[in-house]
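Here the structure is laid out as structure tokens; the discussion comes afterwards.
Below, a portion of the complex is reproduced, with chain positions unchanged.
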């Protein structure tokens, strides 16, 4: 995109925001409409598709048996990957994950991990040897801005309907048996992302807003309203007061979303 | 993992999912499902769930691959890690690389590639769930996505497999028939031109069985072709309605 057009658009968007308005008619702290469908991929142990406006993210979970990390021998393993497949946007390219894809995966991972959303102690089969491994694969189908919040929601949505197959241990090897139990989920963190445009904070930026924003701030909030993960992004900065303001708004928005979803 | 079934065809001549030998699985098709793409389509065929998107005609990247007298066609067939029983690594497998090639070569005969020299068209296929026959479902969806993108074509390519389960020649093999059947013959067709653009075979068939399988697959293609046409019509209709509102 030409840098000149971006500056014109940036000015236009910033002027609107100055008046408390946005191009798509939302208020500054409004999310786009959130739609969530769960359990739609039968082959996956859990799945959820979240649409945040036109942003469209599918998450599938898979369960495997594997080894724990040496420093947490009694805990199951969580692995989050994201794929920004070229189907989803003209700016995504096939190939190994780039820094944006890796950052997205690590933000989603951090929200789940730091809030202790999964009761990983219950995923231990044999301390130091065998544990349950939970793969959370984030698959972006259409990118129209704020992949972070959509992906974090879809990941939790998928974990909430993830089934762990029953198993038995025989000669040190784990074999699945019939039936399953629900993956033990303790917390439902919700991530709220802000963009700073023209000195103002807005919530849930869509693609055009992301293209002109100065900086980005994502805050994950747990069920008790505590902050459990933060990531600043982008080439701009935040004044300390604005950070504290964002933290307060995030708490409210997370509560609102959790209520809406019945989490 | 699903265990090997005792019989693929029961006494009544019906298949594991109750289908007759020449019966297709339930199919659901939608056109225009990815707002960012220039064209897109979604297909469910049995438990297969496949999304196809088109970007282009656009600038060739990297530039030195541009051709002076025709467009460059690229295709990427890719499976989501959660689309299969055992989690699939996101890195492209040898199978995915081969299928990307044969899918591209099944679509290219339909495209007027000479209409857009020095451009590139990208076909992206994402298998969200696999249930046997993903390459055929991918071709069927990708051809619709190409149509949705307005790429000029001789015909809409459509694909369907036939094969042999037990002693019976059957249409549109599902996962278990694919794994435990005797042979699988995926076919892609331009129905109006009577032109086969994809043909593969795994398994063992006599010449006569092969002839039957190819003919059955072609019949299947023609049935799905009607659904493709309908999907395009219904997208146009709804677009028109929206326009009239």
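Here the chain labels run A and B in written order, and each chain numbers its own residues starting at 1.
Assume contacts are C-beta pairs under 8 Å (C-beta built on N, C-alpha and C of every residue); 3 or more make two chains touch, one makes a residue touch a chain.
As the structure is a prediction and not an experimental result, all values here were calculated from the model.
Asks: Taking into account all copies, not just the one displayed per type, what is the chain stoichiometry of the complex in this file?
Replies: Per chain kind, the total copies in the file amount to A x3, B x3.
Everything that follows uses one rule, which is that only the chains that are shown with their structure count from here on.
Asks: On a C-alpha centroid basis, what's the spacing between chain A and chain B, in Å?
Replies: 32
Asks: Name, in rising order, each residue of chain A that touches chain B in their complex.
Replies: By the definition above, chain A touches chain B via 41-44, 47, 54, 56, 58, 60-62, 64, 81, 83, 85-90, 94, 96-97, 135, 137, 139, 141-144.
Asks: Within their complex, state which residues of chain B touch chain A.
Replies: Touch list, chain B to chain A: 34-37, 40, 47, 49, 51-53, 55, 58, 76, 78, 80-85, 87, 90-91, 122, 124-126, 128-130.
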